[in-house]
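Only one protein chain is missing from this complex, and each of the others stays in its spot.
What follows is chain A.
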Amino acid sequence: MVDLSPARQPREADARPVPFRGGGFAPGRNRWAGLVVFVALIAFFEVGTRTGVISSLTMPPPSAVAQTLWRLVETGLLWQNLGPSLYRLAMGSLVGCGAGILVGFAIGLFTLARAGLVPLVSALFPIPKIALLPLFVIWFGIGEGSKVALIAFGTFTPTVVATFGAVDGVDRGLIRMAQSFGVPWLRIVTRVVLPDALAGILSGLRVSLAIGIVLLVAAEMLGARYGIGAYILEAGALYDLERLFAGVVILSVLGLLVSAGIGALERRLLRWRG
């Protein structure tokens, strides 16, 4: 027998627990932290404006903004403005993200598409899309067309870049495996490439849709009768801070909803990652 007992018996007092050094680097879910941040911020401004620490000229009390929002709902003005905005955002990002995903896949899968389109996308990406609005007005008319086109164009480029990056990152070993089992090309794309690229595509969509909202407002500010952007512009022109903030709140909520929607999609579609 090998003797494994220590040569010298240390005293019990020398014993100490191994310090824990793991943990972290794995942010979990917490529904409440986000809410607390919002509530705290709102409470801060409410108290600030009521006590006069924050001048009501610079910042309306949140309660007044809430009242304005409620009036918007009651008078039906909310829908009158939100409806067209949602339509533009939905159409624009559907076209832009849809085309972006298709082009991204083409770039990720075909030599010719990659060689031909990557330089083009790189050239289009840095163009401030809002600068092209007059051009779009000439091309697509002053109505809905130009606004939808602007959003479509603005969401297109980031979606392309995210998608082809994700397709590039697909595990080649899995593609080889599928080929070795004689799985047809299209099936490999839909059942290997797509699921493996999905995480990257969804995180790209987050960015694209946020850009879409920014462009939506910009387009509506430049010419629209109804729409959240038009509403904010009008309020701003009159220095009606309560209405201006009401519009901003609506945009923030829109952003939150989009982000939550993608989050839900991720949790559903990427369940396998655990």
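To be clear about the criterion, contacts are C-beta pairs under 8 Å (C-beta built on N, C-alpha and C of every residue); 3 or more make two chains touch, one makes a residue touch a chain; residues count from 1.
The rule we apply is simple: contacts and distances are computed from a predicted model.
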| item | value |
| --- | --- |
| From "Spore coat protein JC", "ABC transporter ATP-binding protein", "DNA repair protein RecO" or "Glycerol-3-phosphate dehydrogenase", the hidden chain's UniProt protein name | "ABC transporter ATP-binding protein" |
| Sole residue of A:Leu102, A:Leu120 or A:Met177 that reaches the chain not shown, by the stated touch rule | A:Met177 |
| Contact partner of the left-out chain, one of A:Ala106, A:Val192 or A:Ile250 | A:Val192 |
| Contacts of chain A with the absent chain, listed as residue ranges | 173-174, 176-184, 187, 191-192, 195-196, 270, 272-274 |
